[in-house]
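Removed: one protein chain of the complex. Kept in place: all other protein chains.
Should a chain be cited, it is by its letter among A and B, assigned in written order, with residues numbered from 1 in that chain.
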Amino acid sequence: MLLEVKDLHVSFHTYAGEVKAVRGLSYTLNKGEVLAVVGESGCGKSVSVQTVLRLIPIPPGEIKKGEILLNGRDVLKLSEKEMQKVRGNEVSMIFQDPMTSLNPTMTIGRQIAEVLTRHQGMRRVAAMEKAIEILTLVEVPNARERAHQYPHEFSGGMRQRVMIAMALACSPDLLIADEPSTALDVTIQAQMLDLLKGLQKKLQTSIILITHDLGVVANIAQQVMIMYAGLAVETGDLREVFYDARHPYTWGLMKSMSRLDLNRKRRLTPIEGVPPDLLNPPEGCPFADRCDYAMRVCREEMPELKIVSGNHGCACWLLHEEAPKVSRPELNGG
Amino acid sequence: MEAIAKERFEPIPKNIQAGQIIGRKPLSYWQDAWRRLRMNRVAMASMWVLLFIFLVAIIGPVLFPQYRENHLNETLMAPNAKYWFGTDDLGRDNFARVLRGSRISLFIGLTVAFISLIIGVLYGGISGYIGGWLDSLMMRIIDILITIPDMIILILLLVVLKPGVGTLILALSLTSWTSMARLVRGQVLQLKEQEFILAARVLGAGTWRIILRHLIPNALSVIIVRFTMSIPGIIFSEAFLSYIGLGIRIPEASWGNLASQGAQQFPSNLWLFFIPAAFICVTMLAFNLFGDGLRDALDPKMRK
Partner (left out) sequence: MVRYIIKRFLISILTVWVVITATFFLMNLMPGKPYTGEKAIPKAIQENLNAKYGLDQPLITRYFIYLKNVSRGDLGMSMTYKNREVSEIIRDNFPVSADLGIRSLIFGVIAGLFLGVISALKHNRGWDSFSMLVAIIGVSLPSFIIGTMLQFGLGLKFSAFIKDLFNTDFQLFPIALWESPWHKILPSFALGLASLALVARLMRTSMLDVLNQDYIRTAKSKGLSYRTVVMRHTIRNAILPVVTILGPLSAAVLTGTFVVENIFAIPGLGKHFVQSVGMYDYTMIMGLTLFYASFLIAVNFLVDILYGIIDPRIRLAKGKI
């Protein structure tokens, strides 16, 4: 097992009070697998994965509780110096907006080479050669020439390739991609995901892919985790979650999912309402207020994550034996 | 599986407004800014200091109007019961002079800031809103003006023109409107393309109405901060010019010429220098601290 997150709680202290961004999250990831974390914005996806690299600013952030075991070591207990050896080396990260994620006053080549000199003790010249090699790997044309250019000379898609090159420079065990294609044009998005998929096959790196688009997931992930209001509401293998979704929120996501291939006539139905404010998270199921199937108990008590079958878990009162039987609505794809 | 009463599984309706209502209290922009300003103790203290100085400048000269009277047998007296701030080389009451100086210096500071604001808003607003070649031309003019150092323009103007409060206001206004104009233009350009402008135009509102009713209120907070921050700079320029003999002339009083007069006595009769100097420093400090607080309070980026 590469990564094991146990009962993680992360909060942010704001003027209005404590915002509980992650409220008891547990998941695991095996070597060489791709885990997709899906959910609306503001549901704690980014915070939960940035905590793996301890990149959330403290203060105002605070890791209240939990363990993050990376290859058996709890990263939350590492010193800052030890943590630096993990970042970019064992675990690296790609961010959402490639336009602002690169240093504007440093050449692309140097920004990649920097990781190599830092973690692999390479000389600058050798690191630069390696950087050019990696740029070629991520399909940046004329890599040798472009390595000496600055970020403003690159398009968004090209910059994201550079980010990927930088992240993969030290062949990390785990790559965290935080909505890597959201800020890009639709055509570029597909290219970017194909590239990630290809590289994953070639390098056998584990990936945590954060996205709010379920459509992206089917292509690349083996594991899926659906997050809502700082919690995992449904987790499991791709097939299980896709073909046997149990949580009404997952159903909602599927109905609102855009797919280019099928059902051109199908209406996209968004989920009504907005997620709860995590300043005062509700006592019961956070989705209850937006749920078509809500019951009294949903408002009163939080359902536990129950195993449905194999790896498939779901936190919903509908799974309780006393609950009325509800059949899954007609979904596309399934 | 634990037993749960059956009736708890009764369906209930959705409540899609829930997420929007509960949670943080909704605060309007200005309420929120005021709340943050009030929490900033330094800024609030500065605000009270400024209000006090304004009060002194308004009421003081009414109660102590004798700032021009010479008392030739009571020259250069140290502060005492009769003359709280001492007397100058012609026996004028320094207390009355400092009060009068406060009024003149603050009057100049506020008036010039206000004139610059009006010119800046008009010039920048027109330039930004109309755009095109007019914008380029207007901005080139500013480019050239700001390349020439303000103090050089001021000195040149004051050498040529007849000295006095009016001249000083004119000269200072001529040099300090440019930065406001640029700021306003930037704000207008940012806001110009937003949808509600389009909406206003569709509804048939005229160009001027759009500028006055929509564009300017939106840029207001940035402009308020710049306005506040420009006042200490103007007070400084007045003091500087009066100090080198180009601003307010004796027997009229301003903080700058009082400090200059005091410096000529230096190093004896120290109070003549240090009292007006202290007024300048405290006012500048209060304006800067208050301006900082205001900027922090009004900056939307500070909202969390």
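Quick note on the criterion: contacts are C-beta pairs under 8 Å (C-beta built on N, C-alpha and C of every residue); 3 or more make two chains touch, one makes a residue touch a chain.
Please read all numbers here as calculations on a predicted model, not as lab measurements.
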Selected from A:6, A:65 or A:118 as touching the chain missing from the view: A:118
Using the touch definition from the top, which of A:8, A:163, A:254 or A:295 touches the missing chain? A:163
Of the residues listed, B:34, B:84 or B:236, which one is in contact with the missing chain? B:236
Residue among A:85, A:123, A:202 or A:239 that touches the chain left out of view: A:85
Name, in rising order, the residues on chain B that touch the hidden chain in the full complex. 143-144, 147-152, 155-157, 159-160, 232, 236, 239-240, 243-246, 259, 263, 266-267, 270, 273, 277, 280-281, 284-285, 287-289, 292
Interface residues of chain A toward the undisplayed chain are 53, 55, 80, 83-89, 92-93, 95, 97, 100-106, 114-115, 118-119, 150, 152-153, 163, 166
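The definition used in the following text is that only the chains that are shown with their structure count from here on.
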Distance between the CA centroids of chain A and chain B (whole Å) is 48
Contacts from chain A onto chain B in the complex sit at residues 14-16, 272-277, 279-280, 282, 289-300, 317, 320-324
Chain A-touching residues of chain B, taken from the complex the two chains share: 1, 4, 6-20, 22-25, 304
